[in-house]
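Note that one protein chain of the assembly has been removed; the remaining protein chains are unaltered in position.
Presenting subunit A:
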Amino acid sequence: MSSTSNTSTHHTSTIGAIGAPSRRNTELALLVFAVVIPVFAYANVGLAINDQVPSGLLGYGLGLGLLAAVGHIVVRKFAPYADPLMLPLATLLNGIGLVAIWRLDQSERLQARDTFVEAAPRQLMYSAMGLALFVAVLIFLKDHRVLQRYTYISMALSLFLLLLPLVPGLGANIYGAKIWISIPGIGTIQPGEFAKIVIAVFFAGYLMVKRDALALASRRFMGLYLPRGRDLGPIIVVWAMSILILVFETDLGTSLLFFGMFVVMLYVATERTSWIVFGLLMSAAGAVGVASFEPHVQQRVQAWLDPMGEYLKSKEGLIGHSEQSAEALWAFGSGGVLGTGLGQGNSDLIGFAANSDFILATFGEELGLAGVMAILLIYGLIVERGVRTALAARDPFGKLLAVGLSGAFALQVFVVAGGVMGLIPLTGMTLPFVAYGGSSVIANWALVGILLRISDTARRPAPSPAPNPDAEMTQVVRP
């Protein structure tokens, strides 16, 4: 048998790469790299701002290193065959996010604001909580297929989480969006971030059962496969749900994220391009419809179409106009190709939400196009690993869940990065792992944990040979 596996190493790495080595040492090396880069960035910021290596260097370096080490040890123990790249990539993003938040904490302009709080220590704490959830997912979720049992419970739970911010007394309306709930003593939580994961479980479980009906029972019309009315039901329900979120919580981003994720998973489950056409048409109709009567959404669209005009109106003191879109574009512009250098930009002029929704503008100004491209590529690599995991998975539920989670991750990056860069209207979403925000960091660590669990199951060599009844019956001694 050993010689069989020797010959197979010459031409493995087909789809699935089953029987591949666990590659945990590769992961360790990359993790060390991923911790060193933020430490370098941290020292760079300190040198640029105060001419000295910041005193907290050891603390942040050790903190991030400790998180990475705990993550690595748990993966080594509980998911030894998991993908070697996802943990280092997520750690790097978390690390440079911490540096950018710390850098904005040092800004005197932001310190002068009356709502100023030191965000970096909190973000480090949230990262630790996120990693704790990541560890819990890997330890307690032995097999992702268990989640399949909770298909409809997931649906109920995700609806519950989505509706929580609308409960009077619990929901908090912060800057025009009702997506937070405030719990006294803990702070505000964004349940939508967690609902994203739970609803992916529901979609995966539902589509696995219904995909034949959705794919096969359809009529052909003008080159498109039109599904039957009764099969169209679920997509209409999800569409209506995301529109309702948009209307009542005025949260364009979450609504886009949910609907987009459902369309992606429908397409993957049924291989019918017509779903994508329908999805785009329906989301366009929904967005136009809501934008025509919802003032909050109208403002965002106006700021997208005419950022400079809105900037001037805002400076005149008119209510309901945002100067941030224009300021983010200026930040990108003054960064140029190579950036101004860490700690030497003026992205803190954005003021409110500079370290959460607009954190990409800080990277755009201080690292330039080159740095932003690298960061977007790192996001792309995480998504690629997720889709790769889906290809390698041997069960349809795992495939759909991995596609859904990585699709949601990709959509979130697209929605927020596109919003900040002026490609689409800006929506209040956080850049995963990088932006300041507890719920987002914690939920995304859990998401990576589930993806690692699926990839561990997919890449794990099949179980050791079962005792063969034939082999034990007769013993033949061969020369």
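The rule is simple: contacts are C-beta pairs under 8 Å (C-beta built on N, C-alpha and C of every residue); 3 or more make two chains touch, one makes a residue touch a chain; residues count from 1.
The working rule: contacts and distances are computed from a predicted model.
Asker: Identify the UniProt protein name of the omitted chain, choosing among "Electron transfer flavoprotein, alpha subunit", "ABC transporter permease", "Serine/threonine-protein kinase RsbT" or "FHA domain-containing protein".
Answerer: Checked against "Electron transfer flavoprotein, alpha subunit", "ABC transporter permease", "Serine/threonine-protein kinase RsbT" or "FHA domain-containing protein": the hidden chain maps to "FHA domain-containing protein".
Asker: If the hidden chain were put back, which of A:Leu62, A:Met125, A:Ala370 or A:Leu423 would touch it?
Answerer: A:Ala370
Asker: Any idea which of A:Met125, A:Leu338 or A:Leu423 touches the chain not displayed?
Answerer: Result: among the candidates, A:Leu338 touches the missing chain.
Asker: Touching the left-out chain: which of A:Leu85, A:Ile179, A:Ala331 or A:Ile450?
Answerer: A:Leu85
Asker: Which is it among A:Arg145, A:Lys178, A:His296 or A:His321 that touches the chain not included here?
Answerer: Of all options in A:Arg145, A:Lys178, A:His296 or A:His321, contact with the hidden chain holds for A:Arg145.
Asker: Which parts of subunit A face the unshown chain closely enough to count as touching?
Answerer: Counting over the whole complex, subunit A touches the hidden chain at residues 1, 3-5, 7-8, 11-19, 23, 26, 30, 33-34, 37, 40-41, 44, 47-48, 51, 84-85, 88-89, 92, 145, 148, 208, 212, 338-342, 344, 367-368, 370-371, 374-375, 377-378, 381, 384-385, 388, 391, 394-397, 461-466, 468, 470-471, 476.
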